[in-house]
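Structure record follows, encoded as structure tokens.
A protein chain is absent from this complex, but the other protein chains hold their places.
Naming follows writing order (A, B and C), and every chain is counted from residue 1.
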Amino acid sequence: MATKVREQAAEAAAPSKNGSSLISDEKLKQLYSTMVKCRVLEERIRILKKQARFKGNYYAAVGQEATEVGTTIDLRDEDTIAPSHRDFIANYIKGVPLNAMLSQIYMRSTSPDKGRSSPAHCGYAPLNIITPASTIAAQLNIGTGVALANKMKKNDNVVVAFSGEGSTSLGFWHEALNFAGVQQLPIVYICQNNLWAESVNVKLQTRVEDISTKAQGYGFPGITVDGNDVVAVYRVAQEAIQRARSGGGPTLIECKTYRWYGHSEIDPAKYRQPEEVEEWKAKDPIAAMERYLTGKRLFTPEYKQQIIDEFNPQLDAAIDFAEKAPLPEPIEALDHVYSFDIRDRELHRTAYHPKY
Amino acid sequence: MATKVREQAAEAAAPSKNGSSLISDEKLKQLYSTMVKCRVLEERIRILKKQARFKGNYYAAVGQEATEVGTTIDLRDEDTIAPSHRDFIANYIKGVPLNAMLSQIYMRSTSPDKGRSSPAHCGYAPLNIITPASTIAAQLNIGTGVALANKMKKNDNVVVAFSGEGSTSLGFWHEALNFAGVQQLPIVYICQNNLWAESVNVKLQTRVEDISTKAQGYGFPGITVDGNDVVAVYRVAQEAIQRARSGGGPTLIECKTYRWYGHSEIDPAKYRQPEEVEEWKAKDPIAAMERYLTGKRLFTPEYKQQIIDEFNPQLDAAIDFAEKAPLPEPIEALDHVYSFDIRDRELHRTAYHPKY
Amino acid sequence: MAISYIDAIQQALREEMLRDDKVFIIGEDVGVMGGAFGATKGLHEEFGAERVIDSPLAEGIIVSASIGAAMAGLRPVPEIQFSDFITPAMDALTQQAAKLRYRSGGSQTCPITLRVCYGGGTGGGLYHSQTNTTWFAHEPGLIVVAPATVADAKGMLKAAIRQDDPVMYFEHKKLYRTPSIKSDVEEGDAALRDLFKCAIRREGKDATIVTYGYMLIVAQQAAEQIEHELGVSIEIVDLRVLNPLDSETILESVAKTHRLLVLQEDHRTLGIGSEISAIVAERAFDCLDAPILRVAAPDVPAIPASEPLESFYMPNVEKTVEALKRILQY
Partner (left out) sequence: MAISYIDAIQQALREEMLRDDKVFIIGEDVGVMGGAFGATKGLHEEFGAERVIDSPLAEGIIVSASIGAAMAGLRPVPEIQFSDFITPAMDALTQQAAKLRYRSGGSQTCPITLRVCYGGGTGGGLYHSQTNTTWFAHEPGLIVVAPATVADAKGMLKAAIRQDDPVMYFEHKKLYRTPSIKSDVEEGDAALRDLFKCAIRREGKDATIVTYGYMLIVAQQAAEQIEHELGVSIEIVDLRVLNPLDSETILESVAKTHRLLVLQEDHRTLGIGSEISAIVAERAFDCLDAPILRVAAPDVPAIPASEPLESFYMPNVEKTVEALKRILQY
């Protein structure tokens, strides 16, 4: 079966072969404004981290917003996403309330997981967002199982599963994609190839140029797209999601992109050349979209300012909510182990019972 | 990098592009006679099993001899092979004494592993044959490590690692090939695609037509060859081994073949259509080679009889040796756990010591 | 009419699949072939390839796809053909299934029932005889059960499938067709069995044997022999559940008999017997009149294939009787 290996942004932005219409101006603006809000959100989180206002680490996707937004924006509530440590903002794009997300950052009792997972590992059951483990690629395999269930239930919900290029080296990644191919599951695998897995360059992860090539081993389409071109990503993702919804099986989409900062907030990223970073910052997906919108007379600096000015108060409120929210009670460490309660057993098991 | 997906037997039998000469008559006869001996060996083992003369199970490669012989026959003692449960005869082809191999079948103290592994799981340190675990594909990963060592030692020894098509679904398989690609290791992966993994058809293992396609995801050549054409297999294997020896990196060779009998001696293989079995028996690699040799005036029925008549006495002697060989002493179950002895500790640890 | 342990498993699967169409089976050779040992026999024909899925050869995705399907509301019953080959699913089981409810603050769960064929003594050798229950008995978040009787084989499997937690169900291959344990079983809900308590299989007052799985048979034979020899009475506790452990039943038995022996097929170090011994030494110290002995396999990597090596390895009646005498005569 034919496998497409490269899709150019231009081509992607044009009416697509499945005859779907051009993207509306409203949608183009929504893609842009959502990227801006994600950027503001993560840059703020990074400041909060530097101010040591929350404990734990954070993994910013700054520079990768086009990928996150273009793939996630039009999903339904019933669709599932399987984020990795890098995809905190995918929660926002899918509609998770900021109060819940900031509570996650602050590990408060008001967070979706009641303060158990690390700040960036955010899930949200009401919107079918799988709470990620840190185990790289594990979310793909669980997401693949959700896709299996959707297929068995004969509904048309899809799963969008995220991973980085480093993740492709793991056996988990292979078992998931191979199974999805055999079962022709309604799932889209988004591989954000940002060139680095912590300090390890993609050249040490795989011998292939394009991660999308790997789809050929699984018998479904693999597409490489400019991950900093939100229109291209959106178009390619929509096609893949459509194919999945209509029973056409899985797609692997490689988004070539870049993380502007270190692997996490404690990583100075000395292993990268400053030139490389500059080169990629020049490819800022937000600036690129501004140029694109300007060409269509859809962008003005005021418009951008307005987006930011509307978003910041919401963000301030959420931060305030999270900072005022209570931490979990210590004893809650004993909860949610099983469907039944174990507090009693745990609290008394160490005690010696002279009754014997 | 270009990846070759199909090589025809004819083409393979012709002088190869790397300019290597035609295969000598002597070599052709050796390929044939070795296949015949392997067939005799395994058919005899199956009889011994039916006669319940040894315990434990056996996994015959009858029907797959061309693959085993064509890939293994010209290896050096220093080259390593990583067999699976299916590749008992690869031991014979590489030169393991029949006494050792039959001792393995009979699980005697004279077996290379002193009676620990199951009959078909034969390794032999003096000839660098890795003693296989039953864990599918695990031998590939260990073999890949041996290849890494050969590369680091800057010698020109190669590794030939065997697996079946079912093995390709496992994460282990992926991690091994991906790493070999990145490191450009001197290893040849032989995938014997015999259509079945126990009762599971290859269509349920992967969506791709040719397993060799999977090499494209790892950035090295993948070749599909008629696994019942020993000349084609030999030629393709020689090219891959040459490439590996000279620092050209790994190759994945898919040999399309078929196991005539059940997965093991206790499997009636009801899941297969009799027609399919007949169709493949008609493609008997030994009969095919006889036709090929006849065309070259190198074959007569007497010649075949002579091979069998010479081999049978050797086999009888080895069976006799094995049946007369002692079983391991019970206490030997405590040996070879560590580099140091633990008999004492184990024999006395349960005892209660009133000295305290 | 009396049925075998493996037929009880097949019945449980069939009844639960008929009861709830969310229940499905996935694993290697579970479909067309009906399982390596026949536990899923006939189910592929009856329920079709959609609900009895012959998976690729990949334990990791067998379990992790089940986790995802369970999150999405289905009731997967995946199978691991041999416990020896469960390692590719180690992450799915210990890092995903065991931790999903906890890491999501109770908002996401995965009620899967993983059937695992385990156990030695059948000449299967190093890689077809392993137990490996310790890896999972050590993981809170997982329920680990190991039925020893036909009634439990059926009833605990049915209960596991209905339980809102990930359950690992260890079935001993040597029990599959043991004639001596064949028995009648009930139908439907009446067949359900408890998932949390130990069972007293034999009442006694002079010593307690705690065991599970195939070793229950060995314990019973040893008890009979020694009662006959020494006129003592031995209590036998069948663990049934390895995680979370039912400490109370064990402690009460020891409080009554004052002597404890743990019998396990697993090798000694960090087998389930270590935990039971530790619980009793911690909480019922005063009740003990003798050291707590463990009859277990020696600490070697696995069960060798050659007959003399395997029989040296396996715990048996003789070793059990000898240990019992040591604590009784202490």
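By our rule, contacts are C-beta pairs under 8 Å (C-beta built on N, C-alpha and C of every residue); 3 or more make two chains touch, one makes a residue touch a chain.
Since the structure is predicted, the reported quantities are computational estimates derived from the model, not experimental observations.
Within the complete assembly, C:Y102 is the residue of C:Y102, C:Y118, C:F170 or C:Y212 that touches the hidden chain. Summary of contacts with the chain left out: across A:N99, A:N128, A:Q183 or A:Q205, the touching residue is A:Q205. Here one chain is not drawn; of A:T80, A:S118 or A:N178, the residue touching it is A:S118. Between the chain not shown and the residues C:F24, C:Y127 or C:F312, the one that touches is C:Y127. Residues touching the missing chain, restricted to chain A, are 55-56, 107-108, 115-119, 133-136, 166-167, 169-172, 197-200, 204-206, 270-271, 327-334, 337, 342, 346, 349-350, 352 (touch as defined at the top). By the touch rule set out above, chain B reaches the unshown chain at residues 80, 111-117, 121, 123, 125, 130-131, 133, 135, 138, 141-150, 152-153, 171-172, 175-176, 178-179, 182, 335-339, 342, 345, 349-350, 352-354, 356.
Take chain C: the residues that touch the chain left off the picture are 84, 87-88, 90-91, 94-95, 98-99, 102-103, 126-127, 134-135, 137-141, 243-245, 267, 269-275, 277-278, 280-283, 285-286, 288, 290-294, 299-302, 304.
By definition in this document, only the chains that are shown with their structure count from here on.
With respect to chain B, maximal separation of chain centres occurs for A (centres as means of Cα atoms). Centroids of chain B and chain C (each the mean of its C-alpha atoms) stand 36 Å apart. Spacing of chain A relative to chain B, judged by their CA centroids, is 44 angstrom. Residue numbers of chain C whose C-beta contacts span two or more other chains: 55-56, 58, 60-61, 88. Across the assembly, chain B contributes residues 169-172, 204-206 that each touch 2 or more other chains.
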